[in-house]
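Every protein chain but one is kept in place in this view of the complex.
Chain nomenclature is as follows: A and B, assigned in order of appearance, with residue numbering initiated at 1 for each chain independently.
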Amino acid sequence: MAEAIITPHVEEPKKKAPAQGDETSLITGSEAIAVACQLADVDVITAYPIRPYDTVMQYVAKLVANGEMDCEYIVAEGEHSQFEIVKHASACGARVFTGSSGVGWMYAMECLTVTPSLRIPMIAMVGNRALDDPKIPSRAKVDAFLPRYDRKDLLLHPDNPITVAPQANEDWLMEIRRGTAAAMERSAGVIREAYADFERIFGRKYGNPFFEEYMTDDADVVLVGMGTLSNPVRVAIRQMREEGKKVGFVRLRWFRPFPAEELAKSLGRFKAVGVIDRDFSLGSPYHSGVVATEVRTALYQSENRPQVVGFICGLGGREVTLPDVRKMSEIVSQAASGKPQPATQWIGLRE
Amino acid sequence: MATTDRELAELTHHKAPHKLDLFKGVKKLPLEEYFTSGHRTCQGCESALVMKLMVKAAGPRTIVLGSTGCMYVANTTYYSTSWVVPWMHTQLGSSGAAALGAAAALKALMRKGKFKDEPINVIAFCGDGGGADMGISGISATLTHPDYNCLILMYDNESYANTDIQLSGSTPYGAHTTFSPPGKTKRIMHHRWKKNFAAMMAAGHPTCKYVATVCMSYPVHAMNAVRKGLSIGGPTFIHSLDPCPKGWDYDPMLSHELGELAVLTGTWPLYEVENGVVKLIGKTRDIADGRVKRLPVRDYLLKQGRFAHFTDDDIDYFQSKVDEMWNKWVVPGVIPFQKHLDEDRPPA
Partner (left out) sequence: MGRLYAVEIVYRGIFQKNLAKNISRAIVLAAHKEGKPGISFGRYGDSPERNGIPAKAFAIVATDEQTLEEGMAKYEPTQVDVSICVDDTLFKGVESWAWYGLQPINKLVKPGGTLIVTSLEEPAALAEMAHRKEAPYQLAVIKAQPSFSGLWVYKDDHTDVRILGAIARVCPELFSLASVQEVIRKDTKDELKATSALRSFERVTTYEVQPTQGNPEEPYKFEMPKWHEMRDGIAIPSIAPGHKMKDPITGTEGGFQPARNPTFKKYATRTMRPVVDFDKCIKCTLCWLACPDSCFDVTPENLYDANLEACCGCGVCEAVCPEPNCVTMVNETHFSDNSSQWQAYRKDAEGYKANLASLIATRPERSHGFRFRGQYEEQVPAIIQAAEAEQQKQTQA
């Protein structure tokens, strides 16, 4: 439906601070996220306490209090409201940020189920632990990278009278889902583009946007994981390499869209694969974590199907230790040498 | 040193609300409709009338957010709408959050120069289930944010109507609903007294400058309440009582009359709390001042099938509870505090 939309935007937003060079500083991951919000000129942020994500919001609060960040910073009365507030703010044209951890996400779950189909780009972080030394890019570079948030004909505004999210019954739901699915199908391309832009503007290269491989070139077996695992795993792998064990690591960066074909192709090269889940899905196939199930599914279509062993570890933020990683890699090597292994094993459990 | 209101406003970048003059009688109302025909509501649905008059009062520069319920499912079945002004759905318990989100976005975007700076009304509505039951925490939170201009309107049809009439915290004592059917051994399944929601919102949120009860049988007052709520500044709350022909079980042509009876029997007092000052309105004030005699609740109850199982004792009990509102409450019809306690004896 082609229609002329009058957007209520005023000309161009005033360009903020002049271009500065990037600066390196020692800050926590949480603080880095707060700074990212500042650089991205986020308009509406909602907070609610739950560990460990709330440290991000503590930093945001400081930035706001010190006048370093111009946004509506709203302390909600619960996660459900946190997520609904930013959903509606985004519909009205604001760039938004929120987040939570653990049960907070569960409390917000209803809002999460309805937001994607509305095509609302809500950035919501899942808090875990991390310490890093990020390089903070200049505002000018961020402005160049991030297009202005413009919902076009989806903007909820008197100049663009639309009805958003009417109740969809069985006559329509499949078509709506199909539309959202098409957007998800397109997203892989958009992600690649964004990584390329990122590299061009910030000069930082991440390689394959969907997963990162570490010491896999000559590996016999690999561990696969997501998120905050990479630190202990890399260290353990370096140690094992010194001992002559050919172990590698594949770190997934995107869970959705899941890079099934590409990942299957890569994992098909190895004799066995160990998937480390810092989560657990009750009653799932082989009583696994969610990543293991996805990896098995991805591999099913592939010609080379290495053994997949699932590991459950580091639940509740428990440390994944170097010995844990070594143990997992040992189990995967056993599988590679033809010794059958249980499909799922718990590591770092008092037993 | 104490912070003045003005300093606080500056601190929070408070935006001046929309200035909306009050309507002086039915002949002065705008002809335009911003909620139009073709919604799938029941014949004689007063809640639909709330929608119509609410946006007629607010005018075209308005964003409406609506939580799940009849006014979502019936009015906006996908790919169809009856709204002329922009409208968006919000989850069942989220009218408070929706109002806050939209108001915050407009405020930030206008302050930062990303949007043209102009008055745009934000109204979020909810039903009694989505509001007084599930949404109370969100509404309450929003009413404590003095720096966002928005109105939350709760349309109260006294049940979870859309799911086929289940009792809510706003269902009157004894009413027949699918969760409270009069049975062989239990005639009265619903023993709870209706939440006194508007007064609760007023009493509990000292920074909220405007709370009103309305009923569409008194449309000019209702529309002016919407205008006051949108122009006084900060978050405001309106509670509307809506006769519901389906759930209350009556001939739809009686919708208007039942609204009047709710007020004239004193069951539904009309009042507003503006900047902390309580004012009874219209017929309710006449009743309080003794100019109009309260009608017996019987006249109201027996016109509705949901009370058809009431015995005389039930009606008397209902009457006694309404009498109590008028004779014993410190602020009659509004605040349910009493000077001394009497025994509450519902009929067996």
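We take it that contacts are C-beta pairs under 8 Å (C-beta built on N, C-alpha and C of every residue); 3 or more make two chains touch, one makes a residue touch a chain.
Since the structure is predicted, the reported quantities are computational estimates derived from the model, not experimental observations.
Among A:Leu112, A:Ala144, A:Ile176 or A:Leu315, only A:Ile176 touches the chain left out of the display.
Considering the whole complex, the residue from B:Leu20, B:Leu49 or B:Ala124 that touches the absent chain is B:Leu49. Summary of contacts with the chain left out: across B:Pro245, B:Gly266 or B:Pro332, the touching residue is B:Pro245. Within the entire complex, the positions of chain A that touch the omitted partner chain are 1, 3, 117-120, 153-154, 161-166, 168-172, 174-176, 178-179, 182-183. Seen across the whole complex, the unshown chain contacts chain B at 26-27, 29, 31-33, 35-46, 48-49, 52-53, 60, 70, 73-74, 77-87, 161-165, 176, 216, 219, 245-247, 249-257, 302-308.
One rule holds in what follows: only the chains that are shown with their structure count from here on.
Within the complex, the chain B residues that touch chain A are 60-63, 65, 68, 72-73, 76-81, 83-91, 93-94, 96-98, 100-102, 104-109, 111-116, 120, 137-138, 140-141, 145. Those residues of chain A that touch chain B in the complex are listed here as 8-10, 13-14, 41, 43-44, 70-72, 74, 76-78, 80-82, 84-94, 96, 110-111, 114, 148, 156-158, 160-169, 172, 176.
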